[in-house]
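Just one protein chain is left out here, and the rest sit where they should.
Should a chain be cited, it is by its letter among A, B and C, assigned in written order, with residues numbered from 1 in that chain.
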Amino acid sequence: MSADQKTTIPMSTSVYTDDSKLIPLSDLVSLVSDGDAIAVGGGLSSREPMAALRELLRAGKKRLHVIGSAHGIDIDMLCGGNAVAATWESYVGFEQDFGMAPNFRRACEDGSVEVHDSCCYTMVQQLRAAIAGLPFMPIRSIRGTDMMKLHPEFKTMECPFTGQELVLVPALKPDVAIIHVQYGDEQGNLCIEGPPVADLLFAQASKKVIATVEKIVSTERLQELGGVSIPYFYVTALSEVPFGAHPTSCYPFYAYDRAHTNLYYTAAKAHDTFVESYLNRYVLDCRDHAEYLNRIGGPAATERLTQWSQGTSSWLELYKA
Amino acid sequence: MSADQKTTIPMSTSVYTDDSKLIPLSDLVSLVSDGDAIAVGGGLSSREPMAALRELLRAGKKRLHVIGSAHGIDIDMLCGGNAVAATWESYVGFEQDFGMAPNFRRACEDGSVEVHDSCCYTMVQQLRAAIAGLPFMPIRSIRGTDMMKLHPEFKTMECPFTGQELVLVPALKPDVAIIHVQYGDEQGNLCIEGPPVADLLFAQASKKVIATVEKIVSTERLQELGGVSIPYFYVTALSEVPFGAHPTSCYPFYAYDRAHTNLYYTAAKAHDTFVESYLNRYVLDCRDHAEYLNRIGGPAATERLTQWSQGTSSWLELYKA
Amino acid sequence: MSSTCTFGEMMIFQIAKTIPDGALTFHGFGSPLVQLAMHVAKRTHAPHMVLIAGATYGVNPRPPFLTATTNDWTMDRGASSSLDIGELFDLAASGRLHRMFLSGLQIDKWGNCNVTGLGDSVIGLKLPGGGGGCNLSCDVGELTLWTAAHRCPPNKNGVRKFRIVEKCDFVTSLGHRLADGTPRTKLGHIGNGPQWLVTDLGVFDFDASGHLRLHALYPDTTVEDVMANTEFSPGISEQLSISDSPSQEVVDIIRQLDPMKVHEKELRPEDRQRSFEI
Partner (left out) sequence: MSSTCTFGEMMIFQIAKTIPDGALTFHGFGSPLVQLAMHVAKRTHAPHMVLIAGATYGVNPRPPFLTATTNDWTMDRGASSSLDIGELFDLAASGRLHRMFLSGLQIDKWGNCNVTGLGDSVIGLKLPGGGGGCNLSCDVGELTLWTAAHRCPPNKNGVRKFRIVEKCDFVTSLGHRLADGTPRTKLGHIGNGPQWLVTDLGVFDFDASGHLRLHALYPDTTVEDVMANTEFSPGISEQLSISDSPSQEVVDIIRQLDPMKVHEKELRPEDRQRSFEI
């Protein structure tokens, strides 16, 4: 009996054990294929993996299915770049700040994006089914609403314990989770500070996890920074990308860039010129993330966003921009 | 329209919002009724709510159903005190340290305790059903084993998505979770340091949560100590009980008292004299927890257990006792 | 010294009053009026409510100021703990989330709401979506609905685009009855459905059949305003009253917490001009 005899582990088990998983951003997005279902981390104006999504667009990825809870500029930009085939999001918009998401709306209305709107708990239960290796999870809610019409794949059953009707929502196993977090180590342990949104569920449910992080630190330092939120074996690969969530926030590093988001929104709303006025300038024509950071104004622009921590009035100032 | 018109909240929703929930240990156990299903926190030789269980025995509680994963002296002592009617544990024993649990074994073998042995994931899924307000959760495992025979309440179904057979395990909603943790605040926010075992699931699934804590601190200090593991609104009431897990460990405060556990085990094994040699002396005849601490040797005995942190050799010394 | 409040402050107060003390209460995102109402309730009549912030799931936060984006560290500063997304929705599904707030571009006579899309068979106008509102409308104990867009002046052709409608084009969140009249109670959901609807024209409750009913007007609105701006005829309570105004304390809390007047983004320009004696 030798150690390798009959003791190999099965392939494709979504367990990643390499010692070093640090790769350049361009290699990171090559782990996404055309047509993949991607779960995008963060939410609304917070910790969205914007640099990775811009790199996805530069790499010309197409026909993506997007899965998530409450999102904004991330999904809108992917729609504006014609990279999306279907949406399974529960919300895509700019809340009270700017309102509806222009590219997302247009893509849904003209039929280029299939609409499979979800709702948060339905998605949570579908992800939990994938995480537990189950074909489905039951829920009691959504019966009586039109969500059932958007999801012919849902089934109902009579509960053998109570006789009540339940909805069975099938397991949702994204091909790739794409997330941006504050800290990571070389092996891929990730530390999220502040609300994790659905990132932990995405990481556990997905076949691959690719991450950008503000800062690579030692495993020991990760413990001091609050411990590991996502253990390394879930993580396929990661890149160090400072300001990788811009223009969404990545506290404690930087706040939401409301001014740039306004610029984006205005460009997206003026449909005809969006590609030229925004997408080419800030995404497609940028060689890489460094060039993006220069085009948004360089260190002066990014430095400003780090000043939120100097006190309530500095923080408030950022929202008046 | 006034604030109270038609806007009262339903009773018995297992949400507890009092400003101060600190009560004496004797009042705490009065929240347990004879016949209750209790989920006991911690596990094996770690962070078991021993002071609360001793107080339960002093209060003469009877016919309890015990729910848990891997336990030891806690459940054995309750069995030795004739307080248990049924066991839904997945393991009760002393591992390699001393072996089988004498009182538990006897109570199961003589039929005074009904045996509904569980297994960890089955219990997790049953708790998750309770937490999600569902009548059941599906699992794929346990089919083909005799666990099914111990649990006629489990049902099977054919999965409408895959055609495979699944087991449906019903929601398990303990009447009371009894846990011991390191830190809490007056409002009942609890902080667990180190492995939580099933305590978080117990707290979320149970109708009531009663907790003993090593140290009451301010809510602000709880954040510094690692943040809240169990938010206050799950917690019915709590007591400050230093050394409340003794003789199990409650790191970083104190290590496992192997010598006292040996004393317990020896007494339990000599069936006929257990009540006299252990139960009366260390439980029933103690007025309160303070008297227990005196009887086990007072400050000299407890002080010794805090010395684990002085280095590997001090720590190792505790296990040689 | 000011002795008036704005309409926004009035509306926040009306929403706040629907929150009972001791209730575990949650707001979603994109709802500054509701967020402020929850903080007002917690600091006045409902000190024991459990205030769970939307998007961050912070428990009892004390934000330094309100931002127009809900998932911001401003919004969970001072929280004693944070839930995760699954835990929050589990609380609802297990009957422990007592109150939630929902809105819609369309709200029908039974309290169904549409935030998914306008149009009959195809999507004419795609709306952003409802977050977790669909699930929560079934599970949460009691719902408070709100909209600041009840009033719908006729366009140049004399046609009104109603927000409070006979029937929603799409039911994103569930009210008291399905479009075919089937009562919600037949479905066995654990939540009791919408209890209040607070709009720019008045405060409504629902009668025993689950039908919308006018409960109170504002000092500057009339039954005729309500009828003209509603696609169907709501019932009128026998105790129809005029809403009381917020106290100076309530107004001060709102002004302190929302220095940028984020909540006014929910209001139409003309409603921002309304004011009331307090």
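One rule holds for everything that comes next: a residue touches a chain if its C-beta (ideal position, glycine included) is under 8 Å from a C-beta of that chain, and two chains touch if they have at least 3 such contacts.
These numbers were taken from a predicted model, which means no experiment stands behind them.
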Shown chains that the omitted chain touches within the full complex: A, B
Residue, one of B:142, B:157, B:216 or B:275, that touches the chain absent here: B:142
Touching the absent chain when the full complex is considered, from A:35, A:133 or A:311: A:133
From A:35, A:160, A:231 or A:311, residue that would touch the chain that is not displayed: A:231
Options B:18, B:117 or B:186, residue touching the unrepresented chain: B:117
Residues from chain A at the interface with the omitted partner, ascending: 1-4, 6-10, 13-15, 17-19, 130-134, 185, 187, 189, 204, 219, 222-223, 227-228, 231-233
For chain B, residues in touch with the removed chain: 42-46, 69-70, 89-93, 95-97, 100-101, 104-105, 108-109, 111, 115, 117, 119-122, 124, 128, 139-147, 150, 164-165, 194-198, 200-201, 249, 251-252, 255-256, 308, 312, 315-316, 319-320
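Here is the rule we use: only the chains that are shown with their structure count from here on.
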Distance from the mean Cα position of chain B to that of chain A, given in whole angstrom: 39
Inter-centroid spacing, chain C versus chain A (mean Cα positions, whole Å): 29
Junction residues of chain C, two or more chains touched: 93, 139, 190
Overlap residues in chain A, where contacts from two or more other chains coincide: 139-140, 164
